[in-house]
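One chain of protein is taken out of this complex; the other chains stay put.
Labels for the chains are A, B and C, by order of writing; each one numbers its residues from 1.
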């Protein structure tokens, strides 16, 4: 797919991380496990720094941990491209787990497939390990709340 | 769908909870948030006791928390019906979030759509609130490892 | 899930069949393969009369034929419950194929999980054969166009 470089982010990765830390403290209640690495036109890169708490039986990173990374990838896309309305919500997410991942940095390469007024559709390749192999792939939809009169970004 | 009452569970809900506590301590590292309530032929009921740590911006239960409940529902089904091999893994999970849920008990009604030798397909209705309305619905697939010679169920 | 019997259909199965025949002639260009059997509060039943043209290698009903039945199930739900706006469109559909189906009648039992102003989420159990076993299961979302001033149902 040609990059949708007509899309213009309105927040940087640092701004999104600060926003998520404020509005969504549960996400990283003790340490910075999930974070935005980069925001670019039409997408973003997010990272999970997986440690023992993210593992499941077999010693591999759990499905819920990878789901969370996928969901955060979409959240960073919608916050950075549609504006910092923290109340955008996921309506659908489909994820395939294709390889096991060990503890360590796990990166999600996320792109926007469609940014409409009320919905954003995205996909994300989740890669890990020295060879950067795909460990999971997800697609999802965020619902974007209508703009309210008098909205001010703080 | 007629109930698949030809399926016979080999573990009870209490046995599955004990098994998950042993093999998957990360799931409930401090308290019993996720648990199996009941195992019956062809399905199970699971519960998330959602508190502040499971909320997202807007004060509603987060997507990852509901995803985890859906994933646990499938895990309880596969452990209880295909035998207690902790290494069964999710290969695909698709979830729709249809209503907001507040903190409190959230129940997942899970049924097996197909139990084969190497794959189990399930769906789950996740309901909450005084009216028991659907807040999310998911379908997923677990991969079941081949039986190894000398396997003993303990 | 408790039946959502607060939902009230505004069209019968016969009315939906007549509407689909008018607005979507490609669906059944020669014979009546796909049809609504019943519309009830919160759902519907649809049928595919599968013959040789719906088969794939192996002599079983093809994935696209079952997908079409799932999609029609959602279309019948949205037409019958949100009103006969033919321009409602599918935005997402996830389908699991769990057993092979042979030529013959294949029924889809469809229920509405959420009917909002702009989106409808549904799922469908697709069953076939003398035992009525599930052959596929799908969940999907329809986008409902905004009501236009002066809309008249003809």
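Note that a contact is a pair of C-beta atoms (placed from the backbone, for glycine too) under 8 Å apart; a residue touches a chain by one contact, two chains touch by 3 or more.
Owing to the predicted nature of the structure, the values given are computational and were not obtained by experimental measurement.
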{"item": "Chains shown that the absent chain touches, full complex", "value": "A, B, C"}
{"item": "Chain not shown: contacting residue from C:95, C:112 or C:127", "value": "C:95"}
{"item": "Residues of chain B (touch criterion as defined above) contacting the omitted chain", "value": "91-92, 94, 118-119, 141"}
{"item": "Sites on chain C contacted by the missing partner chain, in the whole complex", "value": "23-24, 26, 29, 52-58, 62-64, 67-68, 71, 86-87, 89-98, 100"}
{"item": "On chain A, residues whose C-beta touches the chain left out of the figure", "value": "1-2, 94, 96, 98-99, 109, 113-114, 121, 123, 125, 127, 132, 134, 137, 139, 141"}
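Simple rule for what comes next: only the chains that are shown with their structure count from here on.
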{"item": "Overall pattern in which the protein chains touch one another (line/ring/star/complete/other)", "value": "complete"}
{"item": "Innermost chain by mean C-alpha position", "value": "B"}
{"item": "Chain copies touching (chain A, chain B) - same or different residues, decided at half shared", "value": "same"}
{"item": "Geometric centre distance via CA averages, chain C-chain A, whole Å", "value": "33"}
{"item": "Whole-Å gap separating chain B and chain C, where each centre is the average of the chain's CA atoms", "value": "28"}
{"item": "Whole-Å gap between the CA centroids of chain A and chain B", "value": "24"}
{"item": "Overlap residues in chain B, where contacts from two or more other chains coincide", "value": "94, 96, 98"}
